[in-house]
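Excluded from the complex is one protein chain; the other protein chains are retained at their positions.
Letters are used for the chains, namely A and B, taken in the order the chains are written, and counting of residues starts over at 1 for each.
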Amino acid sequence: MISELTVSTGNRTELIDITGLIQDVVRESEVSSGLCYVFVPHTTAGLTLNENWDPAVRDDAIRTFDELVPQSPAFRHAEGNSSAHIKAMLLGFSAVIPIESGNLMTGTWQGVFLGEFDGPRRRKVIVKIVAD
Amino acid sequence: MISELTVSTGNRTELIDITGLIQDVVRESEVSSGLCYVFVPHTTAGLTLNENWDPAVRDDAIRTFDELVPQSPAFRHAEGNSSAHIKAMLLGFSAVIPIESGNLMTGTWQGVFLGEFDGPRRRKVIVKIVAD
Partner (left out) sequence: MISELTVSTGNRTELIDITGLIQDVVRESEVSSGLCYVFVPHTTAGLTLNENWDPAVRDDAIRTFDELVPQSPAFRHAEGNSSAHIKAMLLGFSAVIPIESGNLMTGTWQGVFLGEFDGPRRRKVIVKIVAD
């Protein structure tokens, strides 16, 4: 079973909690035990897992990514968004999460985040569920 | 087949070689050909693959991660461990390794490491083996 989600981002860079959207797909699949694959088909947006309780974590993280890879006059990519491409590479583009008893086996504090680095845009997230 | 390992970490930040633990799970599964999924359900610990021959590699790596993302007074997350969350994001939280002839297809020098960034703690590592 494969689903394509659409997420509208609102800022140039941000981490957006998409845990609920992924959980909905898992629930609809009615898969009790299996694997959940999440894939972002973009080059300036990425995917990560992290704390979704205190929003300050995502704010601290996105500011750190912006500071680690600032846009630079030395960059040659004419579109002017090389820093967005590089930050997305650092974050990564996919996750594989085990499913047991119909639920993602994520930790208590762990959510799934889309990392936007060149927004605002409409982004796609592909979710594939495979039963054991 | 799914297993939950427990790893006790001993320092605030460190890379811990868990290759042997993962290989034990592969052996017990008696799967000859398939895939091994490793997943860390935490937000201040991560997972990576790298050289497990010379311990200096992991020491150099963890010191570099600490230097790339030092704890900062600008961080707003009240728990005071945002740098740990961010270093874990940079490392990642999962690996998928092919299995052939009952063995992980890791390279000669390649081991599996739990990355602790806010220890010492007891950490969980989920290992799922799927046969072809």
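As a working rule, a contact is a pair of C-beta atoms (placed from the backbone, for glycine too) under 8 Å apart; a residue touches a chain by one contact, two chains touch by 3 or more.
It should be emphasised that the depicted structure is a prediction, and the values quoted were computed from it without experimental measurement.
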Query - Options A:V25, A:A88 or A:L114, residue touching the unrepresented chain - result: A:A88
**Report entry** Sites on subunit A contacted by the missing partner chain, in the whole complex
**Finding:** 2, 37, 39, 41-43, 68-69, 72, 74-79, 82, 85-86, 88-90, 92-94, 96, 124, 126, 128, 130
Requested in this report: Over the whole complex, note the residues of subunit B touching the chain we left out.
Outcome: 33, 35, 48-51, 54, 56-57, 59-61, 63-65, 68, 90-92, 95-98, 100, 105-107, 109-110, 132
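We take it that only the chains that are shown with their structure count from here on.
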Requested in this report: Go ahead and note the Å separation of the Cα centroids belonging to subunit A and subunit B.
Outcome: 20
